[in-house]
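The complex appears here without one of its protein chains, the remainder shown in place.
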Amino acid sequence: MNVFKIATLGTATAVLMGTTAMADGHACAITDGRVNIVGNEFPAIQSVAAAALACASGVDAEANLTADHQKINLAGMSGNPAEYTSAVVANSSIVALINEDVVRPLDDLVAMYGADIPSHQLITIDGQVMAVAFMANAQHLVYRSDVLAQVGMDVPTSYEGVLEAAEAIRAAGIMDNPVGGAYAAGWNLAEEFVNMYLGTGGDFFETGTANVSINNEDGVEALEMMKALTAYMNPDYLTHDSNATSSEWEAGNVALMNMWGSRTGVLMDDEGAEMAVYSNTVAGGPLTVGDSGNAASSLWWDGWTVAKNISDESAAATFQAMAYATSPALLNDETMSQAVWLMNGFEAQPVNEGVLATVAAGASPYPMLPFMGLLHTAAGDNIADFLQGNESAEQALADIEAAYTAAATEQGFLQ
Amino acid sequence: MKHSTFFWFVLPSAFLMLLFIALPVASVVTQSMYTAHEQVLVTVENCGPFGCKPVTSIDQEATKALNADKPLGKWAGLDIYKDRNHLAFSEVGSAWVNADGLPDFGKTLMNLPFYKAMAFTLTYTFIVTPLTIIFGFFIAVAVNSVAKALKGPTIFLTLLPFIVTPLVGSLIIFWMVDARGILGTGLQWLANNPDLSVKASTPLMWIMLMFYGIWHAAPFAFVVFYAGLQTVNSESLEAAMIDGANRWERIRYVVIPHLFPLVTFVALIQLMDNFRVFEPIVSFSAQAHATSLSYAIFNDLGGETRLLSSAAATSVLTIIGIAILLSPVLIRTYRDFSKPS
Partner (left out) sequence: MANKATAQPLSVKFLAISFLMFWLVLAAFPFIWTLWGSFKVEGDFFSKANWANALFGGLTQKETGGSFTGDGYYGAFVEEEFWRAALNSFIVCFFVVTISLTFGTLGGYALSRSTHRYAFWFLLFALIFRAMPPITLVSGYLLPFYEYNLWGRLSTTIIVLVAINQPFTLWMLHAFFKNIPKDLDESAMVDGCTRFQAFRHVIIPVMWPGVITTGLFSFLLAYNDFAVTSMLLSKDNQTMVPKLASFLGTTQTKGNVMFAVAAVVSITAPLFVMVMVFQRQIVSGLTAGAVKG
């Protein structure tokens, strides 16, 4: 996991590399083909798309960044020729494209145009490069240093520690509901469960098969911990997505939460919050649960792919434009704090420390399995009943397994 | 009217509906009866910024051969309709046999996604539809009695809930009913309970969704009824008065029968729209408390892996549900149609 150290230390070389690439005009000599990027809409991706379009300004180039990208990218890449020549995806969403076989292996393009791309950015599956990652993300503890100091507690490193600190804060009368978390039913809640379950050291599936296996002690432990935490959360927690959780934080209602690294930047700036809140907001490391010692968090990357059903010229043009847009040339004062960039030359900002600590703690990447999305959806639909006290943990886990099994059967993963 | 004339007159509409609605409906029905082929799984080495790991992946070559053979997928008949995420026949069957009395059976039933969604959808439809009609009617009566100069602004204000886009309308109300929003605080004050939170309680969430539904649709009923009121024959009203009918009797025996055809129209549209309730559930993040069939479709199509056949099956079930719901109104319309007008 020294990737990030290299990233931080190698600044000088990278800047040098970036400028050479620019100077000889090699990176953006695109004269043929077509570039069309589809992806999600947030500042880091917007920067990447803007750089790619600038690079491909010599040819027909477009970008379609939208929150609905996952609903349209598959359809937009299935035609021949595909509408989109590149899709920006994460490790959870790339599997849908690989499952349908609409993205091409990049080995030949890497050999021809990608000599500068460091190997840690290449996503390889079965020895073939399928995507190029450009940023990392993970959830980790965010805490209010002033509140912890007031109750005389150390920064918690485990969820058990969070419960203890939360009790102390509540007992001291500082906050009623000191714990925050993106527990909105659906995707967010399932993500919290995935993290917690990884923290217990459990496996989601029987090795080598699509048979789910979460209805076990680890699953119960993960759910029980989630429920214990909700006792210290705002009673509306099932409607709080990461946006709502962030605004709770900015309002000064929360002192401890597990939050995405990409969201900590806005919590620490001086907009939208009182000074006492933003100046005392600190990004901590990942939390553990129980005695397994695993980080209860998953690592994410965002990267780009190249569509399969396009001409070789378009593939080459897209590859060059995207490679340029995710090279050190992208980094400047404005973009530096937008994400934990994976390219050389990235200097970690204070807001990024949480993600780096999570990587350093050896957290697992979010499972890149063809059927993981189905389990994620099933979990998102069935955990709320348990948290609301309508059913037992075992029943909730059994429901998740049953919902997953029906979906996986439909998709042909199970018979 | 001659057949050929009829044909040419309806051709443009019919063509558009055939192409953009009937064709997709047919393809959805087909889709709902096929599942994906058996996926051939292999274990491969997967590397990225966080190191290497053996993972399970799909063997593209082997799967492609299957797909090329039968591009629609594997024939499943009604299997998807019967599986646990839809009608769940075998689960319901075993729950019926094993249940410890009716309440226990009900509890098991509510644990199945389809029945849980139906419980909310039907409650919503049968509460919101009549209340929308009644509310719309009373607003129409009230606006009708306003001075002429004030009518324009009154109509505009009344239409606001209908014309403000639901996407944002519900978002703003969602913020207002937050425990610290203006309405949420107001409710706490009214109920004299500082811990009251609409978003944390299932019954309150249901009430809020229904309240929003009525609030949003009442203006639609209002416009239709208001127009109807303009044509109530004042002579028949006077005649009724001479016969000694009081105010209520006049409304009951003259105004309401006059408006009845409009009630049918509004009921038809409202039943259909309410059965497909979707936007408020998403905007209010209410999925932990209430789901609907449309939400289930959204969930199938919006996940990391899209469940096309499952979404198709739920869509077909929605259409069947609406057809059953509307059948009384449709039979009535059929009789009207047969009557020479």
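By letter and in written order, the chains are A and B; residue numbering begins at 1 in each of them.
Heads up, the rule we're going with is that a residue touches a chain if its C-beta (ideal position, glycine included) is under 8 Å from a C-beta of that chain, and two chains touch if they have at least 3 such contacts.
This is a predicted model, so every value here is computed, not measured.
Out of B:139, B:209 or B:290, which is the one that touches the chain we can't see?
Answer from the full complex: B:139 touches the omitted chain.
For the chain that's not shown, point to the residue among B:71, B:152, B:203 or B:244 touching it.
B:152
Thinking of the whole complex, not just what is shown, which of A:57, A:243 or A:311 touches the missing chain?
Only one of A:57, A:243 or A:311 touches the chain omitted from view, namely A:243.
Could you pull out which residues of chain B are in touch with the chain that's been left out?
Touching the missing chain: residues 1-3, 5-6, 9-10, 12-14, 16-17, 19-22, 24-25, 27-28, 138-139, 141-143, 145-146, 151-152, 154-169, 171-173, 175-176, 178, 180-182, 184-185, 215, 219, 223-224, 226-228, 230-231, 234, 237-238, 240-241, 247, 250, 258, 260-262, 264-265, 268-269, 272, 275-276, 278-279, 293-294, 297-298, 301, 311-312, 315, 318-319, 322-323, 326, 330, 333-334, 336-337, 340-341.
So which bits of chain A touch the chain we can't see?
Residues in contact with the chain left out: 40-43, 62-68, 71-72, 75-76, 78-79, 82-83, 242-243, 246-248, 250-253, 262-263, 266, 269, 271-273.
Throughout what follows, only the chains that are shown with their structure count from here on.
From the mean C-alpha coordinate of chain A to that of chain B, what's the distance rounded to whole Å?
Centres of chain A and chain B (C-alpha means) sit 34 Å apart.
Under the touch definition given earlier, write down the residues of chain B that touch chain A in their complex.
35-39, 41-51, 53, 55-58, 60, 64, 73-74, 76, 80, 83-85, 91, 111, 113, 178-179, 195, 197, 199-200, 202, 284-289, 299, 301-307, 309-310
Residue numbers of chain A touching chain B in their complex, please.
Touch list, chain A to chain B: 1, 3, 70-71, 74, 91-93, 95-96, 98-99, 101, 120-127, 133, 136, 184-186, 205, 208-210, 234-241, 244, 299, 301, 342, 359, 364-365, 367-374, 376-377, 381, 384-385, 388, 391, 395, 399, 402-403, 405-407, 409-413, 415.
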